[in-house]
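Apart from one protein chain that is not included, each protein chain of the complex appears where it belongs.
Labels for the chains are A, B and C, by order of writing; each one numbers its residues from 1.
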Amino acid sequence: MVTSGGDAPGMNAAIRAIVRLAAWNSLEVIGFERGWEGVIQNKFRKLDSRSVSGILHLGGTILRTSRCPEFKTRQGLEKAAGNLAEENLDGLVVIGGDGSIRGAHELSRLTDTKIVALPASIDNDVYGTDETIGFDTAVNTAISEINKIRDTAVSHERTFIVEVMGRRRGFLAVEVGLTAGAEVILIPEVKYEEDRVLEILRENAAKGKRSSIIVIAEGVGRTRSLAESIERKVGVEVRVSVLGYVQRGGSPTARSRYLACTFAEKAMLLLSEGKGGEVVGIRGGEIVSTSLEDSCKNVKKLDPRVLRLAEKLAI
Amino acid sequence: MVTSGGDAPGMNAAIRAIVRLAAWNSLEVIGFERGWEGVIQNKFRKLDSRSVSGILHLGGTILRTSRCPEFKTRQGLEKAAGNLAEENLDGLVVIGGDGSIRGAHELSRLTDTKIVALPASIDNDVYGTDETIGFDTAVNTAISEINKIRDTAVSHERTFIVEVMGRRRGFLAVEVGLTAGAEVILIPEVKYEEDRVLEILRENAAKGKRSSIIVIAEGVGRTRSLAESIERKVGVEVRVSVLGYVQRGGSPTARSRYLACTFAEKAMLLLSEGKGGEVVGIRGGEIVSTSLEDSCKNVKKLDPRVLRLAEKLAI
Amino acid sequence: MVTSGGDAPGMNAAIRAIVRLAAWNSLEVIGFERGWEGVIQNKFRKLDSRSVSGILHLGGTILRTSRCPEFKTRQGLEKAAGNLAEENLDGLVVIGGDGSIRGAHELSRLTDTKIVALPASIDNDVYGTDETIGFDTAVNTAISEINKIRDTAVSHERTFIVEVMGRRRGFLAVEVGLTAGAEVILIPEVKYEEDRVLEILRENAAKGKRSSIIVIAEGVGRTRSLAESIERKVGVEVRVSVLGYVQRGGSPTARSRYLACTFAEKAMLLLSEGKGGEVVGIRGGEIVSTSLEDSCKNVKKLDPRVLRLAEKLAI
Partner (left out) sequence: MVTSGGDAPGMNAAIRAIVRLAAWNSLEVIGFERGWEGVIQNKFRKLDSRSVSGILHLGGTILRTSRCPEFKTRQGLEKAAGNLAEENLDGLVVIGGDGSIRGAHELSRLTDTKIVALPASIDNDVYGTDETIGFDTAVNTAISEINKIRDTAVSHERTFIVEVMGRRRGFLAVEVGLTAGAEVILIPEVKYEEDRVLEILRENAAKGKRSSIIVIAEGVGRTRSLAESIERKVGVEVRVSVLGYVQRGGSPTARSRYLACTFAEKAMLLLSEGKGGEVVGIRGGEIVSTSLEDSCKNVKKLDPRVLRLAEKLAI
C-alpha cells in the first residue's frame, strides 16, 4: 500500500480498511512511506490490525506522502517495479488523486504486481468515479468557513471573493457554491466573463442585497484582478479570502469515511480475483471499477446543471 | 408548501429552493405553519425570495412543524383538502418523513391540488429514495459525538453503548456504526442475540482491546438490559449514552443541502408538468420520483452488506 | 505523574507541558498508568519530550485513568507511598478533580515525595481555583449541543429540559445556562421550587415565547419529575435531553489548554523550590497555589450574581 500526492481526509480510513480486510484473508500488508519515494527507496513498515487502531477519524495519512519527481522518470519507475518484485508483492493498493493514478498506470506497465487505485483527492477530478475520498470533507470545511466569512460580509455589507482549491477543475467550487449559497460561482470550465459578474453584483445591489459571496476556483486565476474590478466598477467594498490548506485537513466526514471503507472492500475483492490495473469508484450509487488506462485517457465531465441551479437559487 | 413531522436539517434549504425556483416561474408561494395543523386551520404566510434569505444553513424549519393527530381523521383531511381548494393552489409541496408522506398520500385522494413530497428525515426510512434530506447531517453529528465519547471510553477502558435514533429502522445506526468504527452494531432488522455481543466483547478483551463502542438503534429497545448483561457477564465497566435530540438539529451538511436543492428542482419540474402524487428521491445517483402510493406500500430495504463490512473493519 | 478520576479535556495538554518543562531541567518523568491503581501497583512508563508529541489537542488522557476504591483504604495508600519511595521520586504531579485532590492530600501525609496537584475537571468544583482544566471545554460542548436542540425546540414549539453534568455542584449548569440563553437554570445550590419554574414558563407562553430551554444540573435530581409536571400543569410539550458523556470528551478549547500549560509551569516551579502539598489554580487572573489541606477542607462558593444575570437576560 502507498498513499501518494496531496493528502485527503479519509486516506487513513482507507488504510485501516485495507489492512483489516487483508487480515480476514490472512494476507500480510506493508505500507510504503512518503508516497512513491518510499516505493523507489523500498522504505516501508508492516501493518497489522492493531497498528491501524484509532486512525479512522484522523485527517492526513499515517504513511505520509510526497510529490516525487523521480517517479516521473523511467529510472524511478524501474526502481519501483524492481522493489515490488523483490518484496514479492501480490498486489499494490495506491491511494491518491489524479496524479497518483497516472503514476500507478505507468508503473503497472512495468510490473506483474496487480495494482489497484483508490481515488482520494479533495479535487474530485478522477475519471471513473462520481466522487473521491475526501471531497465531501473539503466541501463541508469550505462551507463552514464561508459561514464564518458571511458574518463579516453581512455585518460590513461587503462582497467577499472566496478562493477554493480544485487545481485545474471546478468540482469543489461548484459544490461549495451551491451549498453555501454563493451569489456567483467561477470555474475554469466556464469562460470567464468579468462583465457578467459585475452585472450580477449591480443587480443584487439594486435588489437590496448588500453583501455577496463569490466562490472562485483557484484554477480560474483571476481572484485579485476581479476584486479590483468590482471595487472600481461596482463601487462596493471587496475582500478576498483564500481558504488554502485547511481544505485538505480535518477529520473526514461520514461520507468520506464511507467511500474509503467501501472502496477498500472493492479493491480487496479485485485483488483476490487476481484483477489489477483498475481504479475503484462509485458511479450511480454502485461501487465499480475502471481500468487505469481509461481513467488516465479520459477527462471527467462537470455537470453544468448544478452550476445553473446554484445561480438560480442565489437570487 | 408545508413541513411536517419531525424536523430534519436541510428543511430550510428545501424551503428556500422551492420559493426561489417558483420565483423564476413567477409563481406565488405560501407556507402553511406548524405542519398539517396549518393546512387544516388554513394558517399560512406568503413567501418570497427575500423572506428565505439567510436560512440555507439553519437547522429546523422556519415554517415550524408538529405532530397532528387530527390529520389522521377523515374530518381533518377533508378540512385540509377544502382549504387547498379555497386557496386555489396549483400544487402542494410536502417536506417531511415517512409519516408526512403517508399523510400526503391520504390527502392526495381528496384533492385536485397536485401534491409532491420531498423526503426529509434523519431516519432515512422513506421508500423511493436512497437518502433523505437530513440523514447525512445526523450521521455526521452522531460520529462527532461518538468521537468525544471515545476519549472517555479509551481513558477509562470502558465499553460504551451509544443509542442513536432511527425509529423502527436501523439505517442511521448502520451508517454511524460503520463510519465511527463501532465494535458492534445492533439494529431492529437483525435478530437480537445478546450472546453474540458478549462473545465479541470477550474476544476484544482477549485481543487487548480495552474499550469498545456499541451502536444500538433506538428501535432495538434493549439498551439498558444489554448494559446490565455486559457488566454482569463480561465483567467490564459499561456506560450508556443516548444521543437524543442533538441528532435532529444543527446546520445541515453539504450533502443534506445538495439533496434539498436538487429535490426541490425536481419537485418544481414535476409540478410545472402538471404531475402530482409523487415523492422525489435520489436513486443510483439520479434524481427521480416515485408515486406516493408506491412509497407508502413498500418498505425500504436495508443493505446488509454495509453492516457486515462494518463488523469486519472493527476487529 | 498520574491522572486520576474522571477524565477532562486538557489533561493531555498538562501531561505534555509537565514532561517538556521537566526536560528543560533535565528531570526524568514517569507516568503511572490508570490513575491511583498504577501508583499502587507501581505500573508506569517513562515519558520524554517525543512521547508527548501530538497530544496537545487530544481529549482524554494517554495515561488513562480509573476510579480506584483501594486507594481509599489505609493499605492502598501505604502501598502507593511505598512505591513512591522505592522509585525515589522527588515529586508527584497529580492531575484530576476534587476526588483526586483528596487522594493526593491523604497520600501526602504518608510520603516525603512532594505532591503538587493540577485541578482538571469538567465540574469546576475544586476549592482554590476559579477554573479547572477542562471546564471551559465542557461549557462550549454543552452550548453547542443546546444550539442543535434549540433547532428542534423552536421548530416544534417545545420546551426542552437539558441535563448537564457537574456532580453535586451547579458550576457547569450556571455557565452553560448563561451562555446558551436558557430560560431557566436549576442547580443544587439553590432550593428547588417547581412552582417558580412553572410560573416562568406560563409567563413565557403569555409573552409569545413558544419554546424554552431549561438547563438542570444532574445534582438536582428532578429532571423526569419536572418534565411530567410541566406537561401536566402548563400544558406544553416537553422533551428531556441528558447530554451525558460527550461533555467529558472532545479536543480541549484554547482556554483549557492555556490553563493546562500555565498550571504545569507553576507546578514545576513549586517542585523546583521543594514545595509540595499544594494545588495549583488561577485566582483573579493570577496563577497561584493553595495547600492541599485548605483545598480539601473548604467548599468552593458559587457566585449567585451570574445566575441572576442569566435569568434577567432570558426574558
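The definition used in the following text is that contacts are C-beta pairs under 8 Å (C-beta built on N, C-alpha and C of every residue); 3 or more make two chains touch, one makes a residue touch a chain.
Treat the numbers as computed from the prediction; the structure is a model and nothing was measured.
Engineer: Among the chains you can see, which ones touch the chain that has been omitted?
Structural biologist: If we consider the entire complex, the absent chain touches A, C.
Engineer: Can you say which of C:83, C:223 or C:251 touches the chain missing from this structure?
Structural biologist: In the complete complex, the chain left out is touched by residue C:251.
Engineer: Using the touch definition up top, pick the residue from C:7, C:37, C:175 or C:278 that touches the left-out chain.
Structural biologist: Hidden-chain contact among the options goes to C:175.
Engineer: Out of A:152, A:225 or A:298, which touches the unshown chain?
Structural biologist: A:152
Engineer: Tell me which stretches of subunit C touch the chain missing from the display.
Structural biologist: Missing-chain contacts on subunit C: residues 16-17, 20-21, 23-24, 49-50, 54, 56-57, 130, 136, 139-140, 143-144, 147, 154, 175-176, 178-181, 207-208, 251, 253-255, 257-258, 261-262, 265, 283-286, 306, 309-310, 312-313, 315.
Engineer: Name, in rising order, the residues on subunit A that touch the hidden chain in the full complex.
Structural biologist: The list for subunit A reads 3, 6-7, 9, 11, 34, 58-61, 64-66, 141, 145, 147-152, 154-157, 160, 239, 241-242, 244-246, 248-250.
Keep this in mind: only the chains that are shown with their structure count from here on.
Engineer: Go ahead and align subunit B to its copy subunit C using Cα positions, then give the rotation in degrees, nearest 5.
Structural biologist: The best-fit rotation has an angle of 180 degrees.
Engineer: Between subunit B and subunit C, tell me the centre distance in angstrom, where each centre is the average of that chain's C-alpha atoms.
Structural biologist: Averaging C-alpha atoms per chain gives centres 35 Å apart.
Engineer: Touching two or more other chains, which residues of subunit A qualify?
Structural biologist: Residues of subunit A never touch two or more of the other chains.
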